[in-house]
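The excerpt is restricted to a subset of chains, each kept in its original location.
In order of appearance the chains are A, B and C, and numbering begins at 1 in each one.
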Amino acid sequence: MKTESALSALNARNLSKRYGGAAGIQAAQNVSLSVAAGETVALLGPSGCGKSTMLRMIAGLEVPDSGTVKVGGRDVTALPPEARHIGLVFQDYALFPHLSVLDNVAYGPRVRGMPRPQAWAQAQDTLELVNLTEFGDRRVTELSGGQAQRVALARALATASPLLLLDEPLSNLDERLRAELRGELRALFARVGAGVLLVTHDQREALALAGRVAVMRAGQIVQQGAARDVFERPATAWVAAFLGQANLWPQPGGMCLLVPEQALTLGEGEAYAVIARQPDDSGETVQVAHPRGTLTLALSARESLHIVEGRLRVQVDEGLIQAVPDDREAANTLI
Amino acid sequence: QTTLTVISHDSFEVDKALVATFEKANSTRVRFVKAGDAGELLNRLILTRRAPLADVVYGLDNSLLPRAREAGVLDAYRSAALKTVPAAYRMDEANGTTLLNTVDYGFVAFNYDRAWFQKAGLALPKTLDDLKSPTYAKLTVVPSPATSSPGLAFLLASVNQYGEAGAWNWWRTARAGGMKVTRGWSDAYYKEFTRNGGKFPIVLSYASSPAAEVFYAEGFNAAKLPEQSPTGNLFLPGSTFLQLEGVGVLKGAKQPALARKFVDFMLSGGVQTDIPTRMWIYPAAAGTKLNPVFKFAQQPAPTAVKPALLARPQRLIDGWVTNVLRR
Amino acid sequence: MALLLALPLGRTLAEGGVNLGIWRDPYFLGRLVWTLGQALGTAAVAVAVGGPLAYLLSRWNVPGRAAFLRFLLLPFVTPTLVAVLGLTALLGPQGWITRLTKLDISDGPGLLLLGNLFFNLPVMIRLAHAGFARVPPNLIGAARSLGATGWKAAWTVALPVALPGLAAGFVLVFLYSALSFGLPLTLGGERYSTLEVEIYTLTAYQLRLPEASALIVGQLLLTGAATWAYVTLTRGGAGVTAGRALPPAPPLTRAIIWVLMGGVSLISFAPLLAVVARSVLTSGGLSFSAWQAVLGSADTWALVGNTLRFGVLALIGAVLLGGLHALAAWRARGPTSRVLDGLSLLPLMVSPVSLAVGYLLAYPALSATLPMLIGAYTLLGMPLVTRSLLPALRALPPRTLEAARTLGAGGWTVWRTVTFPLTLPALRGGAALALATVLGEFGATLVLTRPEWATLSTGLYDRLGRPGERNLTEACALATLLLLLAVLAFTLLDGGEGEVT
């Protein structure tokens, strides 16, 4: 445990935050999270569940009602933001309107005492990473949405902090650029060994970047674990549904059967009637009337060929069906 | 309905009821315009002589009259009521044309803080020469001749006493000895005088000031006057100046007839009786009854100032500025 | 503007011609240097003390914050003579503080500088606070998470973003201190008099207009240069004053705020308290007879009524004209905008003494009429409204206005539903400052024409023109009344929220 804390980039314990007094909103409640050095953890959860609040508490911008924050093994709960050495990308960017793009990015190194030419060089390198090499002289008010978001990302990266908190850092970028940046970020994180806590609504992004995933719901963490585990074995029906599992069959007794993708084999087994088809960019989504419940399947163009005369042969591997508690209605409080 | 405009210095005040009677009697309205102290008042009249601001002016005094005459801001009018004023207090008797009718008179004089001198156990100065010695100079505050009418009055008195060169010498010595020169009378009296929180127990003010001090003292009771005023007059020979304030009709007045009526009104018994405790000066009309507190305001025997000095006071002020102030 | 400013000024200059030879006199060059020096010094101290305090107050809540911000307007209401009374009661040769500390600063320029600060720290703090309150909190958060300490973030982010408000404070303080003449007249003595005092002496007492005109021209060049520098230097600004609740200050910050607030209070409130104290303290000890006399007299209520009536009239004028002026300067683009911006300071750039003379010469018939008087005070209050409102308008995020238009709001509706509510705090603040100016100055420098038009400040000046202790205590009681009236007016102006900025 001692070595773990030494290598831990972030260790947040029991953080709680209520906005606006006793009658206010409980934005976070006893949330514990840790990120090891060199590790990327994705923080997922529906809109308004408290993700940004967590990041702001960890960064020291919001005073938690209770709980402690350790960064690099050091208790920073009482320290101001600047003493925490954390790089933060704000969801709304918060770029400095009075500085050029380059000066925005160089700001972190500058205030930490780096001489100007060196800070500019470092900022220029970071701008290159986000494909904005030639934008250094621009005013930040003259950027497109995606460009501004990349400047915000570059500004946080340029601090070379051992812990990065990224709040939807790529949400306003097109998919190709996002894929490219994902690759570069992964390489960068691996190289510098920074711990990263990433808020994203893009599950592909979470999987591509994060080794571990934490799922929040209404101010609490409902599941945490290796990315693959969480996606493959959601702890509850709510988590499964949130992560995009379409096939949840409610059972009596507050339980629910989860039929994961891997449990389904196409072109084998019985042929069931297809009751709905909806095309999308990677193929189509079809609904199949299985005797135990409706099955929703995302088919690629190739797989669509299996549908013959309005029927699709699907084999459900009963061994892979998981029974999970059905908590989808509970805690659906105002968030 | 006509409107009569009266311009005056800032200290002018008269009973509203009296004004109302005047208005009623002449079915007119009276507007009062204040234009700074007497010196400023004259300058303003000179500046606006082509389009006069008012019909009648109150508050010009004998030290300003020659300039007013030269600038031609006044029309001649001699009120019949002037006969109630003793000849010594009338202006323009020698010229034959009366521009200003004396309404009141006062004496510019040094005052001292009785309590301070008692406590310090210091004797009072006896002469102006005493006053310029460091012992007393550092106890004295004087409003500036360049920017206040009591200051100018004292400058005239001092030049009258010593001649120009001697006066410059007196002023320079006194200033070197610690005499303070303030801009206006209020500064000298309310800021620098020991009675009011300053550190100078001798101040150039008016001979009537000790009476006012009694009148405005806490718990004043006309029936039970105190033994003496907290301040006293310091009539050093050659230091006092008789100031005669008058009222006259402005050249170019829109209501000349009413203006003359107002001149008469100022010399009428009602106003004359009202004057002393409002403006702290003596009414010019002989035999006007005085409030008993005026027993604290002694009248000095003033030295007559040479008419030549009064003719060009501005030249003396310039001389004072260059020879005293900016040395 | 031409009618109200240029013409009278031109008439003053034309009356006697301009004798520039006076500038060869080292005496007047000395006055020029001193005028500039004391004004710059005052403005610098005001920024150095008021800037940080305004910043902290815009970020943190401490007990007493709202009251402090509101009372801050009081010195502005105070007639110069009352301020002098208060200051000398404390720091004069026999002042309470002087006697306590045995330290007499009444002979040097110290009292004058303190007097300047007494009036102007509040201006600085309020305008700077308005600027800082608009800085989006997330920008500070971003700076700090990037490693900037609290002060560094203030210096590198909040300051540049709030610069227009800060600079407005600086230039106003500079202009007030450079052109004020009441204070140097009474506190400066002969040694520390300023150019404006010399102009006053030359015109009012010596009637040497050519020389005075030369000084006026020189002074106009000085203030013009300052204004030009201000207009070209202030750019940017971002954000709106979102009425969000401020977090309570952490202990150290709270201590700093309290120390600064205490210092400012000492300079700006203590003299007022001294005046209040003087209204009940006589040589014979505690006495309320002055109050009895003042409150018992029907005249007093006429004074209060007039003060309010004229004040409100001038306030309406100042808010209307100043508001329109700010809108025009905001709407206009490029150089036009800058010229309009600078023009709004014109009433503060020209010497009030020469203006007064100009009025006499240009409009002899009007010079002592009520409309002229109200016009003049409108003109004095206007720059304060413009200076508060313009930075707020310029900081409005353009997208917010665009959003309103795409939602179907026409120009006027946008103004009514978005622009106005978002800049209301600034407008209120400007209006409060303007009202303060008017309440305190009304009828004191320009001369009222009828006894029944007398205001509190004329009543007060009348009493200070007569000898006798009672006059002094009654003047102090009237001053206290004026202050109470002002507190009431400000409370109404800011809707009781204590948040006028």
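Keep in mind that, in the parts below, a contact is a pair of C-beta atoms (placed from the backbone, for glycine too) under 8 Å apart; a residue touches a chain by one contact, two chains touch by 3 or more.
All of these numbers come straight from a predicted model, not from anything done at the bench.
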Subunit counts for the entire complex, keyed to the drawn labels, are A x2, B x1, C x1
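The criterion applied here is as follows: only the chains that are shown with their structure count from here on.
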At minimum, the number of touching-chain hops separating subunit B from subunit C is 1
At the largest C-alpha centroid distance from subunit C we find chain A
Centre-most chain by CA centroid is C
Dist(centroid_CA(subunit B), centroid_CA(subunit C)) in Å evaluates to 35
So, in whole Å, the Cα centroid of subunit A is separated from that of subunit C by 53
Chain centres from averaged Cα atoms put subunit A and subunit B apart, in whole Å, by 88
Per the touch rule, the subunit C residues reaching subunit B in their complex are 15, 27, 81, 84-85, 88-89, 92-95, 185-186, 189-190, 201, 203-207, 282-284, 287, 289, 357, 360-361, 364-365, 367-368, 447-451, 461-462, 464-472
Residue set of subunit B touching subunit C in the complex reads 10-11, 13, 16, 19, 31-36, 39-40, 43-44, 46-48, 51-53, 144, 146-147, 180-184, 186-187, 189-192, 194-199, 205-206, 209, 212-213, 215-220, 230, 280, 314, 317-318, 325-326
Within their complex, subunit A touches subunit C through residues 56, 59-61, 63, 80-82, 84-88, 90, 92, 94-98, 107-108, 111-112, 155-156, 159
